[in-house]
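Attaching a single structure in structure tokens format; questions to follow.
Note that one protein chain of the assembly has been removed; the remaining protein chains are unaltered in position.
Then we have subunit A:
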């Protein structure tokens, strides 16, 4: 793998391989010495044009556990805030000898531009671009589902027939997009539920069903319910009237949570708005995978960095 820019370009085999390597990485995390020497002497740059402490420290932990040197580059207070272009920033990193660049950017497609522009030789990992994709988040979500469903027997498996309901701001969610493509590739059945204002106008080409009725979707007893974070500013742009109406109509409140079978996983990419898209009882329940998702994030990101930066990177 040359870069990890989107889940859309991953084949089923590639995705399962990455999840299997993440299992190996997870096994390392259970040892007393959690560190592997794999990327010793390599440099990973965390290039964050948008604040995201959670994602950045997850990548930082992943790189360090593979013995890579890590440079954190945040746009705030840097040359970027003085008007430096993405090109100049990339060429600076190139001159410093970066082997891998983990990029978070507010503009959709920025990782793609970085990877294809010729400004830089390093492998590029998309750590979230605008409203486009967040591939490692979807991979850690798939990893989490697979582990909950199959435990120690996860290796080699996909998610065939797993029914996943994703609820919330699909329009602006890079997590939703990455999950739709990846889960469908892995054989899952994906259903999106959102206010009509928060769904792209044309999703006919998406491998997912789209509905507006959360209760109807939950009545289908899904294996997974994934709640997306709803941002307060959406209210002001008239996507929905107010937070109370949103929570009533599209929130996983106590009544809806209680009606779910105990086997249904409740997922959230974090950070959560408790009381808005998810009630505390659901978030803190045994069914909630929120903390596992964080832990698994490190394993999945180790696997991604390993594939991109060790040995033959290939051309694909």
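What we mean here is this: a residue touches a chain if its C-beta (ideal position, glycine included) is under 8 Å from a C-beta of that chain, and two chains touch if they have at least 3 such contacts; residues count from 1.
The definition used in the following text is that contacts and distances are computed from a predicted model.
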| item | value |
| --- | --- |
| Hidden chain of the complex, named as in its UniProt record, picked from "Dihydroorotase", "Electron transfer flavoprotein subunit alpha/FixB family protein", "Iron complex transport system ATP-binding protein" or "Glutathione ABC transporter permease" | "Dihydroorotase" |
| Selected from A:42, A:104, A:147 or A:174 as touching the chain missing from the view | A:174 |
| Option from A:38, A:72 or A:203 whose C-beta touches the chain left out | A:203 |
| Given A:104, A:132 or A:301, the one touching the chain that is not displayed | A:132 |
| From A:87, A:256 or A:281, residue that would touch the chain that is not displayed | A:87 |
| Subunit A residues touching the omitted chain (full complex) | 8, 85-87, 105-110, 112-113, 116-117, 129-133, 171, 174, 177, 200-206 |
